[in-house]
Every structure is written in C-alpha cells, then in structure tokens.
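Notes to accompany the following structure.
Missing here is one protein chain; the remaining ones are kept as they sit in the complex.
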Amino acid sequence: MAFGKGSDLISISDLEKKEIEAVFARAKKFEDAVKAGKVKRTLEGRVVASLFFEASTRTRLSSASAANHLGARVIGFSGIEGTSVQKGETLSDTIEMVDKYIDAIFIRHPLDGAARLAAEVAKHPVINCGDGSNQHPTQTLLDLYTMRKEFGRIDGLEIALVGDLKYGRTVHSLALALNHYKVRLKFVSHPSLKMPDYIRKEVSNPVAETERLDIGKCDVVYVTRIQKERFSDLMEYERVKGIYKITPGVLEGAKKGSIVMHPLPRVDEISRTVDATPNARYFQQAGNGLFIRMAVLDAVMNG
Amino acid sequence: MAFGKGSDLISISDLEKKEIEAVFARAKKFEDAVKAGKVKRTLEGRVVASLFFEASTRTRLSSASAANHLGARVIGFSGIEGTSVQKGETLSDTIEMVDKYIDAIFIRHPLDGAARLAAEVAKHPVINCGDGSNQHPTQTLLDLYTMRKEFGRIDGLEIALVGDLKYGRTVHSLALALNHYKVRLKFVSHPSLKMPDYIRKEVSNPVAETERLDIGKCDVVYVTRIQKERFSDLMEYERVKGIYKITPGVLEGAKKGSIVMHPLPRVDEISRTVDATPNARYFQQAGNGLFIRMAVLDAVMNG
Partner (left out) sequence: MAFGKGSDLISISDLEKKEIEAVFARAKKFEDAVKAGKVKRTLEGRVVASLFFEASTRTRLSSASAANHLGARVIGFSGIEGTSVQKGETLSDTIEMVDKYIDAIFIRHPLDGAARLAAEVAKHPVINCGDGSNQHPTQTLLDLYTMRKEFGRIDGLEIALVGDLKYGRTVHSLALALNHYKVRLKFVSHPSLKMPDYIRKEVSNPVAETERLDIGKCDVVYVTRIQKERFSDLMEYERVKGIYKITPGVLEGAKKGSIVMHPLPRVDEISRTVDATPNARYFQQAGNGLFIRMAVLDAVMNG
C-alpha cells in the first residue's frame, strides 16, 4: 500500500522516492504555515500517544509540538519509570491497550525491531522515533529535507559523513536513503569506526573512504558524535576525537556555501565557535524536525 | 446528594444502581461518538489535574485520553519524583493548592483513604483512580460495563473470580458492586488467597467457593494476577500459579459464549495463545475504560 492514511512509518526504506518527495512538499507547506502563524488544525479532536520507552528530548518534544500544532492532543510517557512495563507487561500488551485510547502512536524503544512489533499490534498508525540501533526514519527525512532546502536539490551534492560510522544509526539510514538520489559520498572515520560492510555494500552512490578530515569539495559535512564507550583505550579516544573536531579553522578549507550538519546533541565534535559561521546548519536541521513530523503525522492520519 | 455535577467518585459504593446504569448509558453514548469520530467537546476550556502519586499506565493514559477527547486539558504528574511531596508537603496541602489551578482531579495514591481525604479538601470533583488496597471505582464500572455490553445484561450471569481473591482490590469491589444485580458467583482460589470474610459476608449473591479451576458453567471468567510477593515458599507460588493459568486447553471446557476478563497488566495468568480465542475480552475491557472515564468525568463536571 502506498504511504498515506493508516500507514505506519517504521523504516526509511518503507518509502519510495516519490513518497519521500511528497513528505517534503507537505513539510514545506507546514513550514510556511508555522512561520506565518497560520497552521490549519487538521488533527483537532484526535489524541496521539507519545510512548518513549527511552530518553529523548529533541525527538519527543518536536513530535509533541508537531501534534499540538496540528491540533491533536498528546498523552504518554517518557521513560518506563511508573509504567506497567515495570510490572512485567510485554510491549505487545502495552501497545494493544494504548491503541484503544488513541488515534496514532509515536514510539521510541531501546530494542531493535520494537517499532515494527508495535505496528503489527496496533490498528492505528505507528511512527518509529528510534528503535535501538535499528531505524529512526523521521531523522533521516529531516536530514534529507535540510539538504534539499539548503541547496534546492539533493542530486549532484557531495556529502561527507564524519565521525562514528560504525555504530551511528543516523548515518546508516542516511547513506541508504541517499540511494534515491545521485550524490557522491565520502566516509570519514577512524579505521575502528568505519562504515560496516553490510551497509557499505547496499550503497549505490560512489563512495570515497578516508581517515583524514578532507572536506574541501563537500557540500554537506554531516558530523556525528564519537562515543567514549566505544574505545577501550581512552588516549586513543581523545586522539580520534581531536582529529574529527570541526572548528572555524577546519572550515577555512571548506567549499564555499557548504553546510555542517549534526543530528544533535553534540558534545564537542563541533566547536561552539562554529555556531556563528555561515556553515552551521545543525540547529536549523533540528528545527526542520518539527515540519517533517507534522508532515508525517498528517499523512498517516489524514492521508 | 445524587451523583452528578460537583460529585466526587471515591468508592463504587457511593453510587446507587440507577446511578451506575446512568453512567453506562452515558458511556455508551461516548463509545458511539468516539467510534464515529464525533465527540462533543463538553469540557472545552476546562483543566483537569492528573495526580498519580504512584505508577499506572492504563488508568493514567485512559483518564488523560478521556479528558482530552472531551476537550479538557490535562496537567499533573506521574510519580512523586520532582514534586513537593519530596520536600515534605502533606497530601492535604498539595491538594488544597492544586485545587486552585484546575476544574477536576484524577488521583491515584499508594495509601488507603487518600482519595477520600483529597475529596474533603478539594472544592472541585475528585475521581479516585486507585488508593492503596482500598478502592478503584472506575475499574469496577468498566468491569460491569464490559459484562453488560457483552451479554446485554448482568442479571442472570454466572461469574467466576479467579486467582488472588485475598489481596485483589479489583475483585473485592467487583464482588460488592455485583450486589446490585442477581448473579451467581464462583470464587476460585488457593486456600491461602481466599476472599476475606469481611468481603464475603457483604456479598448478597449466591457464592460457590472452590480451589479447582472449574469454570464450565461460567459466563464470565475474571482472572487476576497472583503476586509472587504473597508467598514465602516460591515452589508453592509456582504450583499455585500453574493451576490457575488460563490456556486454550482450559477454555475447551468453557461455556459457549463465555468471556475471559482481566484488569491487566497480566504477566502469565493468561496464556498469550488465548488472545486469539473468541473468549478473550481483556483488551476490549481495558478499552472500555476510556468510555467509562469520559462518562464519569462528564457527569461530575457537567451534570
């Protein structure tokens, strides 16, 4: 079935290119409406569940804001403290029950595949807001939307993915979703944090892999956080972290008009002094999450 | 005073039979309206406090959904983490204060009698969502509503209460509320978990007590969770738990058209394979909580 009324959004690969483009068109319409203070409340009278079984600020708040902007009400929880999960209830039972109280579900869960399971149980649309290391499709959509908005197109861009390419759910999804477009990719990482083969071999666009932070020809520099926990040797961690840190100095060698993106939260992968440069786009990127989530929610609830 | 505008709902015994029936009629109206997507927002502009001093998913979310469906806004907390209770504020002071900000209160509290105290302090209507081992009247209403909906009547039914009849707040209230109707009851439990005498002697309907899971003539099999903490001997717990577990095999001996209910969350009192049988009604039962809570909230706020 085509993506629309009653659909779930579990994986970015659930969407065909024209469906992705339709989400962008709808998001643009909502972006204009929000900025003009004239949002049509297409979800007035509906109730949306926000079931965050795990920590999140950005995704949870932008999803809640999206629902509220459209007139829907939001109920739910953030964290399993005080939920029946602690009494031993299964995810399946929790979803089967909540499904009776609401008209759509945002779910985040620490386990891979949890969102797909929820979608199988629930009669109402389920939107995956991140399940373990698996998928976070609205993040991928907002990443693509940001590129498209900034350059007017995605085809033809040269895009560097920088940092932790091994464990980063975000860059895996993004690399695969870019198969819908004709781009050049550059994977920039320490050998211990390289893009895994099972992703690498699914990528249809030309890829250059490099250890050096060599971004002179890139239109987009997509930076991810390198997590201390990934390293057994802390000195090695400090060294690697230092190599990939984006600073105004690093950006002196960047292509004119290029942008720096990051899924946030950042810790210190991007120097604070970069915020004031014309390249910084990570906060706008986060802001685009609102419009994308409005678009997705409106699509699955109203068609 | 008759149950209506300005009333509290603290105990199921606050309601006369005709008031219970009026709640059912109102709940049915709301059920139809929700299913048709045409709920009149009779609480637009009102604010409801959801004060959950203790864990709950089902009751909290369905109460919040009920309020939102009717157009009310919900503020509050779930769990005392981050509330002034932790600074030593009494329940009475907390209620006296919150009462100034809202138009009605849903309260859950770990202590028996807390809801009654809250109702005495608050000028606005208070709905008890469970206070300790004491009362949870909207649960009892939704239990009765489910039976009535499934059989078109409650009079004449044979109803088995199964599992932990000693500590179960739910089955105590239900057994007493059934005094309003002419039913036959069967109390099925291990001797160590028998219905207490102080409840037993208040029951006006005929009762059979049995240790065996003998449900062949029952229209309703109402199952409750047996909690490990009640047993000092874990092997005894495992044995007892096994005896009362509902499985498709057990249901082969059940009366045609009979239903299985459970207040949820279940752990493994009911086998997952029962979900697909025509007897399973526990998720619909949970779903009825939405309509009952809409009816109760609308009744105490609008009359």
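Order of writing sets the labels: A and B. Residues in every chain begin at 1.
Heads up, the rule we're going with is that a contact is a pair of C-beta atoms (placed from the backbone, for glycine too) under 8 Å apart; a residue touches a chain by one contact, two chains touch by 3 or more.
Computed from a prediction, not measured in an experiment: that's the story for all the values here.
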Residue of A:56, A:173, A:224 or A:258 touching the missing chain in the full complex: A:56
Of B:16, B:89 or B:120, the residue in touch with the unshown chain: B:89
Subunit B, residues in touch with the chain not shown (by the definition above): 45, 47, 49, 73, 75-77, 81-89, 93-94, 96-98, 100-102
Residue ranges of subunit A at the interface with the undisplayed chain: 37, 39, 41, 52, 54-58, 61-62, 64-65, 68-69, 74, 78-79, 81, 264-267, 283-284, 286-287, 289-290
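Convention: only the chains that are shown with their structure count from here on.
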Separation of mean Cα positions, subunit B and subunit A [Å, integer]: 40
